[in-house]
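A single protein chain has been omitted from the complex, and every remaining protein chain is retained in its original position.
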Amino acid sequence: MYVPKSYKRLKRGPQVILPKDIGFIIAYTGISKNSLCVDAGTGSGWLAVSLARICRKVVSYDIRADFLKIAEKNKAIEGLDNLELKNCDFTKSVKERDADLVTLDMPNAEKALRNASKALKPGGYVVGYLPQMEQVKKFVKKLDKAGFCNRMVYEVIARDMLVRDEGMRPSTKGVWHTAYLAFAEKKQEQ
Amino acid sequence: MYVPKSYKRLKRGPQVILPKDIGFIIAYTGISKNSLCVDAGTGSGWLAVSLARICRKVVSYDIRADFLKIAEKNKAIEGLDNLELKNCDFTKSVKERDADLVTLDMPNAEKALRNASKALKPGGYVVGYLPQMEQVKKFVKKLDKAGFCNRMVYEVIARDMLVRDEGMRPSTKGVWHTAYLAFAEKKQEQ
Amino acid sequence: MYVPKSYKRLKRGPQVILPKDIGFIIAYTGISKNSLCVDAGTGSGWLAVSLARICRKVVSYDIRADFLKIAEKNKAIEGLDNLELKNCDFTKSVKERDADLVTLDMPNAEKALRNASKALKPGGYVVGYLPQMEQVKKFVKKLDKAGFCNRMVYEVIARDMLVRDEGMRPSTKGVWHTAYLAFAEKKQEQ
Partner (left out) sequence: MYVPKSYKRLKRGPQVILPKDIGFIIAYTGISKNSLCVDAGTGSGWLAVSLARICRKVVSYDIRADFLKIAEKNKAIEGLDNLELKNCDFTKSVKERDADLVTLDMPNAEKALRNASKALKPGGYVVGYLPQMEQVKKFVKKLDKAGFCNRMVYEVIARDMLVRDEGMRPSTKGVWHTAYLAFAEKKQEQ
């Protein structure tokens, strides 16, 4: 997939989250300049960097120090001093509170839901980036117990259109699938 | 299409731009807290409000005073003092300069390209929200003359997935098409 | 979804298989005027009727006598004397042998794989019409044990395009999902 210049200048290590999915997360959750976001795991940091361009503060967790080195480079490229990178296991502990958004891109994202709930303010969003259907099922199953409601699951497809003198049509080939995006809100206190 | 709470609280008058398209515009153009955006026409103001949540300053033009009243309400709901609404014809005149993004949602968007170029800084993005393929063709044809390069056209599809005890599958019905999104960058000075 | 006239004249009782899926089954399996097809369950008989228009002989099984009455009407409407409708449980017994295609549209299609294999000639196709992803997984898991190979799973999407004086674009809304189609070939004797 074509990558726009605000991403092309970034380093790529592990599999990145693409702008089509990043944009959907931003728009759907309505995060803003006042928002605090927590991101786990960082990977190459494309999502963390994108959130930090927009939000007040982003804290991103990864257990892999080598991935965080790539993310550090991307943070420097973008000159973002509101992005904090932590070499910690988010499923074990989280210090942040009253976050507006927690994003989870990790193999067993459902194991991070308890800490996501801890970090979020009531009404805040958790988003799971989940490549496989089975991951979606496991994630969704745990949402209720972990204190989340109003779940929605989407797959975002960006179709590249060719517009040329000989005619307009969708591109012959393209990226079909990256991951499902599962959204839920932390329940309001009762 | 399901509309998340950050949009559900907004008023709807004329046809709105949906979060799936708003998110793609935000992520693709890489706009940030430092960005100045110009938006024409405002309509119900969903895009203008979404940009203002994120950016330093948004100026939105519409020739219809009745639409701007709806947008004013949405601005108030969101409490956004960095959103300026102008009852002017953007194709006739534009005061803003060095903008990072100009978004165009109007019947003959190609007629606004000259002023879009005036308003943008070199490397800034123009985005046309264009429901019909003929509009895309007209828009794209004028880009070069108006001083734009690196054009890309996308259609963004958000597939709603059902995840229930009886099984997981895509929703039976859904929104297939809203509009094509045509992106181009203002050429760097030579 | 728009239904063409060769289907509009047919009766509809239980959920029917749509032409988009019927056509994919026909083309993908390469069935012809010489083919014997076995179909279970019949439902309203749209698939059975479509296969009988094309093939030498079609035998269709259903445990529901009320469904078969609808299918009998559709058989009469089309004047097809090569379509045999059987009020039997296909998972319990099957008399046909050397079939070119067995189609399965039933809640636990994987339970019919043993009899599908019995009915098919080596190299013949079984096709499961499976609305949910969990059904696909169960079906696929049993294929190897039941003597099948070369599995492929598809989802067929037919996008309706509007072509009008005011412009061309995809329809705003449409049918997103009916079912997954799982194909496999009966292994050649060794």
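A, B and C are the chain letters, set down in written order, and residue numbers restart from 1 in every chain.
In this text, contacts are C-beta pairs under 8 Å (C-beta built on N, C-alpha and C of every residue); 3 or more make two chains touch, one makes a residue touch a chain.
Just so it is clear, the structure is predicted and the values come from calculations on it, not from any experiment.
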Of C:11, C:111, C:137 or C:187, the one touching the omitted chain in the full complex: C:137
Residues of chain A in contact with the chain not shown: 131-135, 155, 159-160, 166-178
Touch residues of chain C, complete complex, unshown partner: 2, 4-7, 19-20, 22-33, 50, 53-54, 123, 133, 136-137, 140, 151-163, 168, 170, 180, 182-183, 185
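One rule holds for everything that comes next: only the chains that are shown with their structure count from here on.
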Most central chain, Cα average position: A
Identity of the chain that, by mean CA position, is farthest from chain B: C
Whole-Å separation of chain centres (CA-atom averages), chain A against chain C: 40
Per-residue multi-chain contacts in chain B, two or more chains: 133, 155, 159-160, 168, 170
